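Worksheet: the structure to be examined is printed underneath.
A single protein chain has been removed from this complex, and every other one stays in its place.
Letters A, B, C, D and E mark the chains as written, and numbering starts fresh at 1 in each.
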Amino acid sequence: MKLSFGIPKGSLQDATINLFRKAGIHIDIHGSRSYFPQSDDPELDLILMRPQEIPRYVQQGILDAGITGYDWTFESKAKVVQVCELQYSKASRTKCRWVLAVSEDSKFRKAEDLRGKRVATELVQTTKNWFKQKHIPVDVEFSWGATEVKPPRLVDAIVDITETGSSLRSNRLRVLDVVLETCTILIANRETWKNQQKKLKIENLKLLLEGTLAAENFVGFKCNVDEKHLRQVLDVMPALHNPTVSHLSDKGWYAVETILELDQVKHIIPQIKRAGGSGIVEYPVNKIIK
Amino acid sequence: MKLSFGIPKGSLQDATINLFRKAGIHIDIHGSRSYFPQSDDPELDLILMRPQEIPRYVQQGILDAGITGYDWTFESKAKVVQVCELQYSKASRTKCRWVLAVSEDSKFRKAEDLRGKRVATELVQTTKNWFKQKHIPVDVEFSWGATEVKPPRLVDAIVDITETGSSLRSNRLRVLDVVLETCTILIANRETWKNQQKKLKIENLKLLLEGTLAAENFVGFKCNVDEKHLRQVLDVMPALHNPTVSHLSDKGWYAVETILELDQVKHIIPQIKRAGGSGIVEYPVNKIIK
Amino acid sequence: MKLSFGIPKGSLQDATINLFRKAGIHIDIHGSRSYFPQSDDPELDLILMRPQEIPRYVQQGILDAGITGYDWTFESKAKVVQVCELQYSKASRTKCRWVLAVSEDSKFRKAEDLRGKRVATELVQTTKNWFKQKHIPVDVEFSWGATEVKPPRLVDAIVDITETGSSLRSNRLRVLDVVLETCTILIANRETWKNQQKKLKIENLKLLLEGTLAAENFVGFKCNVDEKHLRQVLDVMPALHNPTVSHLSDKGWYAVETILELDQVKHIIPQIKRAGGSGIVEYPVNKIIK
Amino acid sequence: MKLSFGIPKGSLQDATINLFRKAGIHIDIHGSRSYFPQSDDPELDLILMRPQEIPRYVQQGILDAGITGYDWTFESKAKVVQVCELQYSKASRTKCRWVLAVSEDSKFRKAEDLRGKRVATELVQTTKNWFKQKHIPVDVEFSWGATEVKPPRLVDAIVDITETGSSLRSNRLRVLDVVLETCTILIANRETWKNQQKKLKIENLKLLLEGTLAAENFVGFKCNVDEKHLRQVLDVMPALHNPTVSHLSDKGWYAVETILELDQVKHIIPQIKRAGGSGIVEYPVNKIIK
Amino acid sequence: MKLSFGIPKGSLQDATINLFRKAGIHIDIHGSRSYFPQSDDPELDLILMRPQEIPRYVQQGILDAGITGYDWTFESKAKVVQVCELQYSKASRTKCRWVLAVSEDSKFRKAEDLRGKRVATELVQTTKNWFKQKHIPVDVEFSWGATEVKPPRLVDAIVDITETGSSLRSNRLRVLDVVLETCTILIANRETWKNQQKKLKIENLKLLLEGTLAAENFVGFKCNVDEKHLRQVLDVMPALHNPTVSHLSDKGWYAVETILELDQVKHIIPQIKRAGGSGIVEYPVNKIIK
Partner (left out) sequence: MKLSFGIPKGSLQDATINLFRKAGIHIDIHGSRSYFPQSDDPELDLILMRPQEIPRYVQQGILDAGITGYDWTFESKAKVVQVCELQYSKASRTKCRWVLAVSEDSKFRKAEDLRGKRVATELVQTTKNWFKQKHIPVDVEFSWGATEVKPPRLVDAIVDITETGSSLRSNRLRVLDVVLETCTILIANRETWKNQQKKLKIENLKLLLEGTLAAENFVGFKCNVDEKHLRQVLDVMPALHNPTVSHLSDKGWYAVETILELDQVKHIIPQIKRAGGSGIVEYPVNKIIK
């Protein structure tokens, strides 16, 4: 069994290869055949490919599965199975959005004001449909890049992707509307999904990739506590992740172990110390699967 | 509540930002406002500043607290609360020292020999006072840098900082005396320290920073041992850190867990193996709070 | 007690220094005396030296011990104690081999076809002896480097080292025979080995280096499981490394802990999840000693 | 007078900015508004833009002129004035070509064999028209990049750009036909070209850019020669560039000065030496205008 | 004869060492004694030193001469001979200025508004005197660096150096007044200047450094022209640099040679071409001395 699998080239590439490595699959992208990288998982047949093209090739069955953006899957109207979302970015919990934006100083206040104007975007079909549904006739042109610098000199408006909005701000653009929310997804070909062996392989990948992504936001934590303070210490811990409590040989003493979200550590550790925890140790984790 | 906090720019900068990151606070020093870096702790209002200036601004209350050197706090005679020392450097357990040094080949043997001579230093006030207390009249001049290359061509002596002495040696200087010992410290404004909420915030910072610094010198350690060898294994372990002992399901077997100082690992592991420990695992830790 | 110890310069150098660092011994190769690097182990007196020369100097007693290749020890016929093998390379479980190779297009099919021909190699003595034992007269010349590009323009055949064979392939060479298998080894001087104190020191080094190398191929693993699923979870785990099972305070629940080989993680974690394991955590380890 | 001018972003960008610099116009592409770079020529209003988009914007008059490829001008059917070709590349005197290529091992021998097959390209319109004129129905799909790795797994054939053919070879592709020859060109808007002041400005630019490009392939050359050998020395020199001959004060001696093509220098200098030239000096030149 | 000479460390260092190299004096700043760099001019004894300290040491005679800023010479009130200005920067023909600046949003409109306020600067004496002459009492404090980010949070105003004003703008500062204009200067000790041999050496240095700086703004230029167009071609050339005209062997033809300012080249070459010049060659120059 060989699963042909599309790895997204470009801005997601390093993060994806890194993620696989942490999940236990080494991908070697160097060497002469770099678009068909080797890995140490003999069941994977990897192809490095622009995320725009992955949905098309997964639909056609040239790829069994792949990692790409929801946006390009939507844009190409590809008929594929969406296996799961993969939240790569720690920077922000909000999804990326494709937004309709105009120059800060322009007189345009809403999508309707763009009637008859020129809009540049890389997401041409989605943009055309969006305006069509609103019955606003506009001239949508394909942008080969640097879309965000075009208003107002080169075009009236753009539809561009943004995560934190900082690129929009530094180009003095104003958002009028959201055209599409997107995130990284794992997709599979529909026929592949009916093949039990391949489906199991894809689900194992999903488990490992999700477990690895989870681990980036967590740390391992343990401390000792005596019977008297056990309740207080457990009360401080987040309810979500059930701590593991075990008896120590020292009568009346317990070891408490759990995982903590990275963001919470700086708040919880001082509280646990005050609640009576001692011998506190925080350690890094590679994978977390609840 | 916002705590305005001074981060030392220069030689301590990377180590400080790194320390905060390990402690769970990400500081972003890139971008347009790099002297007022963002962090993911909304209670901190950070300012990047030369360590020489931090004591002055903490005293004036422009900063609530900050990390700087004991030397510059002393030099500026700033009236501030010294919260704790932070021992950054693993290289050496000895404190940094400001020393009075002269050229290796010079005839000067003790501070008194410098009567009427020229001394260059960045620590002008402290140096002047030190000589004054000894009733030795010298001409102290401010050095804009590269102080250690000045004797004997440009000045007769210098007062300069040294950690390991290697810079002094490679510039063929000889130490006559120690003018001041110094280390990195966390200081707070006196009024801030009376504000319970801000004081708690500073103490939490202290706990996290100290726990993170401790972890750099420790590793986690665990092994299994049967009843017969438990005592011997425990005897090998350093008394300081009480090992945690727990029963395994296998009757008569114990799991022993502790932290070990990095320096001792190479000596202790072979001894534990010989004492009967098995399944020995050493793992990295992020924070250690006893 | 001071153990003079040879660190191999060149392709093994970074890996060796890295290995010592992970084992708990920091080697500082910078600074003015870089061939006699400092370490934080006062019992070690390190010398950086080409691996070709280490066996000779260990035999002569100028070094007490050192890390080098089996090939150079064999080539120099040095009379030394081989303490243990150290398997550095994760890339491949097969040993490195010195092979007799000719140009892909050449007519040579076996060693005998090279009668009277010219053979270039860095391993001159071993190559001469190998041909001599087969009663094949050839002209063996010392190669100063880039041996693999020489056939067929400059020589008829070569004896060169290969790990994965990729350099041979990209130079269009064909292997005729294996002349010598080799790996990295720890060797000691015969007199040193009779000195109990020095022998103990070398054995401690062996323990730490082997434990560190083992850890590169393993991760720590733990999960919780209830009584009902305990057997199934344990069945999934590799027999080799006895898992540690302990009772949790929650009646009927167990914590299971073990180490897993990196290669197996991607197969085992999904199985454990399906067998009823929960709260699965994988974490990095520094050293593993069974 | 301000001439809005498009600089091609991407593979031509550095070469273009370098060319302008050598021509005497410094372009500063750093800083916050990098798509609208500053220059020290107050008559130029520069915009950095993908070469694919420059013809469209020159036609629309948003740009007065710009540097782009002939291919993209042709693809977009833009109605613009082609001012001149600019031969950037010294590597090869042949023009770049967009070729129809298939996998080396494929059975396709000529364009006609691709009837009903899938062809990937970045030059969609030109490719469609080319097949249409030949009455060969094919399915042309837009390629987002890495077109050359797609046959035979992802598509049957490609139309891709090549200069030396080395990328085709290393991807084991075979050329079936040439679809379009291309080179770098300077284009202008048709209305702009009727404006005398702007036309003069563009022609001055053309003169400077061509003079600078010429200089990259030439060196300055001078030598002394006496009357007796003058004829022989002049005979050796290439006819194309009329050498400048002047009398020296030394009666009967001449200084001969010319420019030589870089490629010819290694052949001509030895000949001139033998023909009687002395005091030979070769020097670099910045601009050459015949 | 040995001339002890101060080279400014810091922002001027690379430019100065580069300038000396082009002038024919190689300075080697690497190696163990980098503050006392070697050169291939045996008459120079170089010392690398902060520009702030050079005037003081030149006045005291520890240095015979040196390159520093006018500002630091003024600040230290050093009694030295100012030999010449050296205009390093091509970026701008205007001198650098130390300006009094406040936050863009502040209410301060003129120096007088700062009565009783705090002003940070590296140029403490000059700033104090400037305010004193205007009878405005302010509190001037020494700034250890990053002066431009201090208003308004840390101080009310600053006196800082600016060349193009871009750092002021990006820190949202507004200039109230100019405190001092400055440029790079060559200074000499007064006694040294009375020594004929040393004075000649310094004047030779001045000639070479000025000639080298001039060459950075000029190129060599030559063309051929017949008698008929000679006058027109000469008329196009800048009056400042007298072109050299010589007869060619071809009767009625002339070679015209001159140097042109870099800025003018792009304007003049097209004019010369139109005026009848041919065989136009522009070449780089190392030194220009009129």
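Just so it is clear, contacts are C-beta pairs under 8 Å (C-beta built on N, C-alpha and C of every residue); 3 or more make two chains touch, one makes a residue touch a chain.
The model shown is predicted, which means the values in this text are computed figures rather than measured ones.
A.B. asks: For the chain omitted from this view, which of the shown chains does it touch?
C.D. replies: Looking at the complete complex, the unshown chain comes into contact with C, D, E.
A.B. asks: So one chain is hidden, and I want to know which residue out of D:V178, D:L200 or D:V281 touches that hidden chain in the complete assembly.
C.D. replies: Of the candidates D:V178, D:L200 or D:V281, D:V281 is in touch with the missing chain.
A.B. asks: Can you tell me which of E:R115, E:R231 or E:H247 touches the chain that was removed from the display?
C.D. replies: E:H247
A.B. asks: For subunit C, which positions touch the chain that isn't shown here?
C.D. replies: Subunit C touches the missing chain through residues 9, 32, 35-36, 47-50, 52-53, 57, 62, 143-146, 149, 153-154, 170.
A.B. asks: Go through subunit D and note every residue touching the omitted chain.
C.D. replies: Counting over the whole complex, subunit D touches the hidden chain at residues 219, 224, 246-250, 255, 262-263, 265-266, 269-270, 273, 278-284.
A.B. asks: For review purposes, identify every residue of subunit E that touches the missing chain, sorted by number.
C.D. replies: Contact residues on subunit E toward the absent chain are 23-25, 40-41, 203-204, 207-208, 211, 215, 220, 241-242, 244-247, 254, 257, 259, 283-290.
Keep this in mind: only the chains that are shown with their structure count from here on.
A.B. asks: Among the remaining chains, which ones contact both subunit B and subunit E?
C.D. replies: none
A.B. asks: Starting at subunit A, what is the smallest number of hops through touching chains needed to reach subunit E?
C.D. replies: Step count on the best path from subunit A to subunit E: 2.
A.B. asks: In terms of residue numbering, is the interface formed by subunit D and subunit E classified as same (over half shared) or different (under half shared)?
C.D. replies: Different, since under half the interface numbering is common to both chains.
A.B. asks: Relative to subunit A, which chain's C-alpha centre is the most remote?
C.D. replies: Using the mean of the C-alpha atoms as each chain's centre, the farthest one from subunit A is E.
A.B. asks: Count the C-beta pairs in contact for A-D and for A-B, then report the pair with the higher count.
C.D. replies: A-B
A.B. asks: When the C-alpha atoms of subunit A and subunit C are each averaged to a single point, how far apart are the two points in Å?
C.D. replies: 38
A.B. asks: Can you check how far apart subunit C and subunit D are, centre to centre, with Cα atoms defining each centre and the answer in Å?
C.D. replies: 53
A.B. asks: Between subunit C and subunit E, tell me the centre distance in angstrom, where each centre is the average of that chain's C-alpha atoms.
C.D. replies: Inter-chain centre distance comes to 59 Å.
A.B. asks: Among the residues of subunit C, which ones contact at least 2 other chains?
C.D. replies: Residue numbers touching two or more other chains: 246-247, 283-284.
A.B. asks: Quick check of your reading of the touch definition: is the inter-chain graph here a line, ring, star, complete or other?
C.D. replies: other
A.B. asks: Between which chains is there touch?
C.D. replies: So the chains that touch one another pair up as A-B, A-C, A-D, B-C, B-E, D-E.
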